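Below you'll find the structure I mean.
With one protein chain held back, the other chains of the complex are shown just where they sit.
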Amino acid sequence: MTRLTVNGRVRVFRGHPFTRLVDVLREGFGLTGTKEGCGEGECGACTVLVDGQPVMSCLVPVCQVEGRRVETIESLGGLERLDPLQKALLEEGGAQCGICTPGMVMTAHAWVRRGGSSRPAAIREALAGNLCRCTGYQHIVDAVARVVRERDRRRGDAKRPSRATSRTARRTGRHR
Amino acid sequence: MKKKRSGVLRPEGPDKLRGLARYVDDLPFPGGLHGATLRSTVPRGRIRAIRFDPDFPWDECVTATAADIPGQNCVALIEEDQPLLADGEVRHAMEPIVLVAHAERHRVYEALGHIHVEYEPLEPVLSMEDALEAKVPVRAPDNVIKRISIDKGDVDGALAGADVVVEGEYRVPHQEQAYIENQGMTARFEEDGTLLVEGSLQCPYYVQKALVRAFALPKEKVRVVQATTGGGFGGKEEYPSMVAGHAALLARKAGRPVKIVYDRTEDMVATTKRHPARVRHRTGLTREGKLVAQDIDVLMDGGAYATLSPVVLSRGALHATGPYECPNVRVRACMVATNTPPNGAFRGFGAPQTLFAAELHWERIAGALKKDALRLRRLNLVREGSETATGQVLHESVGARDVLEAVVRRGRYSEKKREYARWNRSRRHPSWRGIGVSVCHHGAGFTGSGEAFLASRVALALTRKGEIRVLTSSTEIGQGTIAAFTGLAARTLGVPEEWVTIERADTGLVPDSGPTVASRTCMIVGGLVERAAQRLRERILESTGRMPSTRAEMVREARRLCGREPALRVEEQYTHPPEIRWDEETYRGDAYPVYGYGATVVDLEVDRTTFEVRVRRLTTAVDVGRALSPRLVEGQVMGGVTQALGYALLENADYHDGVMQNPQLTNYLIPTALDTPPLDVMIVQRPYSRGPLGAKGVGELPMDIPAPAVAAAVHDATGLLLTELPILPERILEAFSSDPAHRQR
Partner (left out) sequence: MRGAPETMRVLRPRSPAEAVRLYGRHPEALPLAGGTDVMVSWNAGLLNRRTVLDLSPLREWSRIRRTRAGLVVGALATHARIRDDARVRAAFPLLAEAASVIGAAAIQNRGTLGGNIANASPAGDSFPPLAVYEAVVHTISPDGERRSRFLNVFEGPKATALRPAELIAAVELPFLPKRPTRQIFRKIGTRAAQALSKTVAAGLLWLDGKGRVEELRFALGAMAPTVRRLRTAEAFLAGQRLTPATVDRAVELLGEDVAPIDDVRSTGAYRLAVSRALLGGFLRG
């Protein structure tokens, strides 16, 4: 028996503790919004947030998230309402076939929430673990940048540098 | 020309963004079994015996072999050479032999490990050159699946008289579609004996045709429904018929629903890929650079069965010249069979292979003539009134020059070429920089008389609730069919988009509008939607005098119009314009109703230490006639060029003994957000008179263009002409090492 919080609700999974989180969510709790694309931690379609951080749920046995806070795509927006990120992705054309979309949205959601920057290069780096074969990423990057800018405007701190620094920036400073 | 985001938002978008869209593996599946496939481990051999471990509890499982197939053991497509399950002989590794189903997903894989197939190995043919030599016959009579010849003028005479003759050979490898949703299908038999399959697919009526044959059922007893589909790119054109047949066979034996969903490795190792090809050019030109003769030899590897290879070859051959006018052309194209998993449809469908050669060949020609490749293209590019290799006169909507000039300007091609020449002279810079251009055409719709044979149908229904339903078998696989048809129907009818619903692709509900392939959805099926909408509008206007402007008014009118029927239905069928003529025997005439055009400028750098290539910017222009929704067109173009960048630089399907050695996304690398440069897309509109609102096809065009521009840019940067894809750093190093005369590091 494994107890965890999923989208704000305490849930109990009665199956085997080595069941993968992706299967617990999809088959155990009927939350089929989380997708499985490769089963090797490579495509990012199964990305969910654990304690606010993106992880690939195909690589997590449920026993490892006992007592943790899990967020899935179903936590965003509502039946009739889209979250600002979902809305921006719809309007910018960031979702095509849609199979990578839930994982992409969760990665981007974590980025926006923890203060990620609106610089395209930084966003690209943040999304680099989520493969998309349809869009060429441009519209996705545009949508995320737009939401970050909206966030910064709301907070009135558009001039303040973002907290999460870009690893690209750090890497380009490397010695050659 | 404009770059503006407008057009219909995807009606299905919100569900996808909320995770509510149901893909095949998300469908409720009570009481169902999970199916899996035992595949051959040798590239060619006779099956001596199939043994089931006696200790394994087989009573928990359902198994099926070729002997269980009630109808004909084939996946019916163009030919009927491919068995649904191998019987007696295997012709490629990873060929399906036995199916197993079990209530527990992982138990089914365990069961596979307890089945043993004994083979008598036969000598395989693994390369296209060996196949062509035909020392080992693997397909009667000469290992050739299809040959195509295109002849125009007197090539030998023209070559003899040419000022310059330039030769070159180019090679392209397999490419995996790498849709993020793997293949998957569910099947069950309903009480009245109807076989119902639902899954991830592009062409419901192809699946129906295959199942009718394999299960010896009448058409009405086979219903095929598309679930939300997570990408296709051609990879879900023919292979879903195989998966559906397997699931159905197990369901029939089990008397229960069966689901087969491939995992990534199985999908990559077993399903179809883009055809590898070798293309040779011998080109005669005047001293000024005007084409006088193109002699082109195309060889493609079809794999073990015909699948769609004959038509892939056809499209490859028809695009082999590039978008240029030349008085004397000879194309000899040949598709051979090898003992490797069959290749099949993938966005571009033969054209990216031959266009890579045609476009990169200009770099060689430019070198031989000491002239700029861009100027040479301008001299030879097709225009309105040009005659193609098949004798087709291009009457209208020829945007070749527009797209080329657009990218050259926006991509600052000439300035950068000069700038980079200076940059590359300094050894202090950590990279070499280069810029490359390419331009291409892509025939919209089926080749030749294909559309006439298909005779596609579309229906529109006005329901009693005042709702307009569009009934087509064209599938939404990410490209925006739903949005495009919604917009088209609403605009033509003069009603709000919210009143229009696109019926799901279900052979029980929608007529056969042909497959969702060949960039035909918008132009051909969209054209039928437009015509049906016009007729429905006329019917409504006849009765009401004007189009209802409120929903309440529409419901009132709809009730009146429907009378006792649940809906007022109008149907349209494709009629082939009589002036579009094609001779399949001689390959003369109008190969396609019209062509889309695209051009791209690739700006990149090559690291001087590691030879890694980084694309800095990619500028593309497409002529799609008229963009029904610029946002959707932009999305298609960006996705297509990114797949092409993968083709050019990363995607390296590694085959040994007829098996892909890297069937994981860890080892077969597709571009991430960091590998993809900022993409700049321009839409050029040269309307086509027969397209809906002037639209031509768009889906495949962007896949055709970037690879040769990448190779040209690498050439510009390093002085090395790499004629084989992908252009890996290892290959650049190798080229440097084997050619010490080149620029020293």
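As written, the chain order gives the labels A and B, with residue 1 at the start of each chain.
Quick note on the criterion: a contact is a pair of C-beta atoms (placed from the backbone, for glycine too) under 8 Å apart; a residue touches a chain by one contact, two chains touch by 3 or more.
What you are looking at is a predicted structure, and each value in this text was computed from that prediction instead of being measured.
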| note | Among the options A:Thr32, A:Thr47 or A:Thr135, the absent chain makes contact with A:Thr47
| In the complete assembly, which of B:Ile260, B:Ala673 or B:Ile727 touches the absent chain? | B:Ala673
| query | Pick from B:Asn662, B:Gln685 or B:Thr723: which residue touches the chain that isn't shown? | reply | B:Asn662
| task | Identify the residues of chain B touching the omitted chain, counting contacts across the whole complex. | result | 104-107, 109-110, 263, 265, 609-612, 614, 650, 654, 661-662, 666-667, 669, 671-675, 729-730, 733-734, 737, 745
| remark: Touching the unshown chain, chain A contributes residues 15-20, 23, 36, 39-42, 44, 47, 50, 53-56, 58-61, 63-64, 107, 125-126, 128-130, 167, 170-171, 174-176
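Here is the rule we go by: only the chains that are shown with their structure count from here on.
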| Distance between chain centroids, defined by C-alpha means - chain A, chain B (Å) | 30
| Which of the residues in chain A end up touching chain B in this complex? | 26, 31-40, 42-43, 45, 72-74, 76-77, 82, 86, 89-93, 95-102, 105, 120, 123-125, 127-141, 168, 176
| said: Looking at the complex, which residues from chain B come into contact with chain A? | reply: 5, 9-10, 12-23, 25-26, 177-182, 228-233, 263-264, 430, 477-480, 609, 631-632, 634-635, 638-643, 664-666, 670, 672-674, 676, 678-679
